[in-house]
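Just one protein chain is left out here, and the rest sit where they should.
The block that comes next holds chain A.
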Amino acid sequence: MSTELSLVIVNRCIYFKPSPLGHPPATCLYPILRHPPSIFAYNYYVCHYLSLPSFTTSDQILLFPYIISCTTQYLPTNRSYRKVFLHSTMFRGIRALHTSAASLAEKKVSLSFRKEAKGFVKRSKGPGNHKNFINVSSTTLLKKSESHLPDLKPQNLTKNVVTNFPNDSVKALHHLGSFRKGQFNEAFSRPVSLVRDATIRLEKILQKALTTDSTNTRIAIIGESGVGKTTTLAQFQSMAKSHKAIVFAINNADNFVDGSSDFGPSALDTVEYRQPMVTRKLIKKFFKANKDELNIPLTEDIKFATVKSFGERKGKQQDLAFKAKENTLFDVLNHAVHYRGDLSHCLHFTFSQLSASNVPVFLTVDNFTAFTQNPITAYRDTKNNRIYFDRFEIPSLILRYIRGDDKFNKGGVLISSSGKHKSNDTLSVALGDKSYEPYAKFGDFDRKLAATLQNLEKFEVPSLNKEEVGSLLQYYLDQGIIHNEKTDEINFESFRDNKFFYSSGNPRELLKSCTLNYY
């Protein structure tokens, strides 16, 4: 039985829909398959419409691998995403590629850790939460304890005092994603942090950066896994917000290299590829977190082209323009967060406006070691070669500010390493911790990136000392989160020494030993 279909490509998605045309023979397809490039040379702004002659079901099978091989380079490279794509409703009017019983079977699920649980038995979905531990603990609405702590204010920082993030900045930090899962924030009524020596040092850096341009403040926060780099960065962001500075936070650099989001060719001359979904998310977060500080008059005009939805053909094209001196950056971003089209030009416009203004601006990048660990990303180009990360818009933008090609009139750039990435010589050599090894392989040392990162100043976050462990433990005891010790009987000093020894001054290990250690 023949099926009449036409192929439509809209925004990198493929749709099939029935066609009322006749039934030309299946062989008509073969010339198209042999000379395919014209089909897929599409413009990503314009919906490319293409009608194919109808073909039989057996021809679909011939055509499908070809379509997939041509389009997957513009799709997420993560295997599970691809699978979702292939099984999704994007393919309409045609049966899925895999319809065997094996592909329809439920994914095997590990049963409980009980002795009696045998094998992987298919079971019906029962009551309760379907999430895993980390998501349940961080997202479920839980009964919170109350605490009255001083706020983290840059004016009065006292060492070894546990502080709240102040009200005026905590909402912005939530928007920016500065608080992570797995930080045990759920155990307390709101995120807390300890004022450490590193906090006071950062505050001095902040004071200097508020009056000088960003080339004078380019900091790399480093330290061992779980030592509090992300928290220190959050403290910096909070203090910057207290000074009415603008913070552009990228809280996970992995998003740019791991292939988890879509990408396509960029319309800009300076870079080759754009990542539309990540750009959109970043702009949204930035706008929400900095609404109060964005009343900056524009120095240039910017235009947003009208984007029509599929099938909408009538009506005149009406572009929306924001004019210099008349509008502010707030107006532009307020429009951008609801805009359906490409936002790459808006992101670059925002950065150029921020660079031109006199408001202090801080660009912070967490998990920056994603770039040193995976400089060759999971994305592939049209020749099936993996793409170097600086060919993407946002990573290249970050590098420009680190290198000093672009700068803010006031402010700085802060990057933070992550303990989850393998240690690599690139950052260590760039910061002067290690000597240069000429025979190091590319996987161990990226010379090009190291040359850029040489501009950064090292800022090390050390482990906690005994006094800091003591003040944290005292707070945990007050909050009643320690249950594995008989707290009324213990000698506090020996208890503190004990915890200090076992955690070796690592805040994450300290919290784990208090909360996830019942014996």
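What we mean here is this: a contact is a pair of C-beta atoms (placed from the backbone, for glycine too) under 8 Å apart; a residue touches a chain by one contact, two chains touch by 3 or more; residues count from 1.
Just so we're on the same page, contacts and distances are computed from a predicted model.
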item	value
Absent chain [UniProt protein name; select from "Small ribosomal subunit protein uS7m", "DNA primase", "Trafficking protein particle complex subunit" or "UDP-N-acetylglucosamine transferase subunit ALG13"]	"Small ribosomal subunit protein uS7m"
Sole residue of A:186, A:258, A:444 or A:497 that reaches the chain not shown, by the stated touch rule	A:186
Of A:159, A:303, A:422 or A:483, the one touching the omitted chain in the full complex	A:483
Residues in chain A touching the chain absent from view	109-115, 117, 123, 125-133, 136-137, 140, 142-143, 145, 186-187, 435-436, 438, 480-481, 483-484, 515-519
